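This view holds just a subset of the chains, kept in their places.
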Amino acid sequence: MRIKIINPNTSIEMSKNIDLIAKMYKRKDTEIVTVSSQIGPSSIDCYYDQAFASIGVLKEVSKSVNEGFHGVIIACFDDPALQASLEYCDIPVVGIGEAAMHLACLVGAKFSVLSMPKSSLNSIQEQVRRYGLEQRCASIRLVDVSVSELENNKQSVKKELLKEGSKAIKEDNAEVIVLGCAGLAGMDKEFQNALHVPVIDGVVAAVKLMEGILDYGIKTSKVLTYRKPAAKPLKGFDKLMEDSVSV
Amino acid sequence: MRIKIINPNTSIEMSKNIDLIAKMYKRKDTEIVTVSSQIGPSSIDCYYDQAFASIGVLKEVSKSVNEGFHGVIIACFDDPALQASLEYCDIPVVGIGEAAMHLACLVGAKFSVLSMPKSSLNSIQEQVRRYGLEQRCASIRLVDVSVSELENNKQSVKKELLKEGSKAIKEDNAEVIVLGCAGLAGMDKEFQNALHVPVIDGVVAAVKLMEGILDYGIKTSKVLTYRKPAAKPLKGFDKLMEDSVSV
């Protein structure tokens, strides 16, 4: 099976790391191709960034069937354009945010999300509620740095994240930690050793869930919410979407 | 005071109608300018359309301060890019969806949303929950036609909408009807006469709430969720956003 992982920002470095992690956990018979978004922001910190990132994601999603993929993973914790992709695509699409949270529910009573910056609190709360998982979410613990600062000061940000993770366990009664940013991909085992609870990396979670979905052969329900969008004029984006699977 | 109304789709006809309604209810000392989105879909029926419409909205939002406006209204019931606009903008931004629902709460115990197409059920439910108003929402009643079909068959769609509105009142115990699409702007009084409950047009609601907000002089809180986005590379959109207020 062939899975396309879309990094919704334009950072090649982040895509490389995502690709590395995904390949570390994939099954032998799974082929992973990771791409960076061709248009959009260099990192995703807010609703504004999410809006532009969505277009880059949809461009990549639109090509995925023609490129021969069986499933698509959107590798940003906010799951930008996930619902638009579920509408557009006939093949399964999974976001790393939803994957991490649903998997976390299987290994502990309550999870906390560990992420950044502090201003993303409302966005993540809405996401948790959108997935219907507020009862399972002990807290959202945030360090107040941007994603690019994480890239530049990994060690010091990591230290702060670990401090918040520890508080999540002690003060909020979290039993599982969900890494709330694709920029944290690959830090799960290190955090797990430090915090003594399972730590879920959304990239791994999404790869494993996608393999399961493809093995099972189930597809996105097209009966109501995720019906295929009707073709209509899309001024300014017609060219962008034209080499895609026709809508 | 000067208010910019952004129609998030590219339909000039719909913008004209929105403008007409807004001017009918504005105060004498309010200046209204209604614009159509320059890029994006011709109508908004689904998450996919919302994603592209968001970019057109943000383009218009970004110019609004330089253009001398004091407030911005996003005139699509889904409130596309509302939260990104609240981040980007220093002047107040109101969506017609949130305006209609909050105003409805002041004139009845429960409201129902009347809209189309049927596949938008989940999107509107998420919106109601995002605004925290699920306890006030009796039901979402949808006619299964696209927005463009509404434009082409107004009379027959209206009849179906009235049937659903009547069921909302009788079966779901709705006491107020919220028109769930800017394409329905101007039908409020006709529906009100037929249904014998208050019917709220989001365009009017947003104009009246914006006038109140501007009179009061309150502005969007910039302390957490709606902090101004940091400047960063925005590949493929840099040119689009460049003549805007610098981020």
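Going in written order, the chains are labelled A and B, and every chain counts its residues from 1.
One rule holds in what follows: a contact is a pair of C-beta atoms (placed from the backbone, for glycine too) under 8 Å apart; a residue touches a chain by one contact, two chains touch by 3 or more.
No experiment lies behind these values; they were computed from the predicted model shown.
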| item | value |
| --- | --- |
| Whole-assembly copy number, given 2 chains displayed | 6 |
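Note that only the chains that are shown with their structure count from here on.
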| item | value |
| --- | --- |
| Centre-to-centre distance between subunit B and subunit A (centres being mean Cα positions), rounded to whole Å | 29 |
| Contacting residues of subunit B [partner subunit A, same complex] | 10, 37-43, 45-52, 54-56, 58, 81, 83-84, 86-88, 118-119, 121-123, 126, 129-130, 146, 148, 224-227, 229-230, 232-237 |
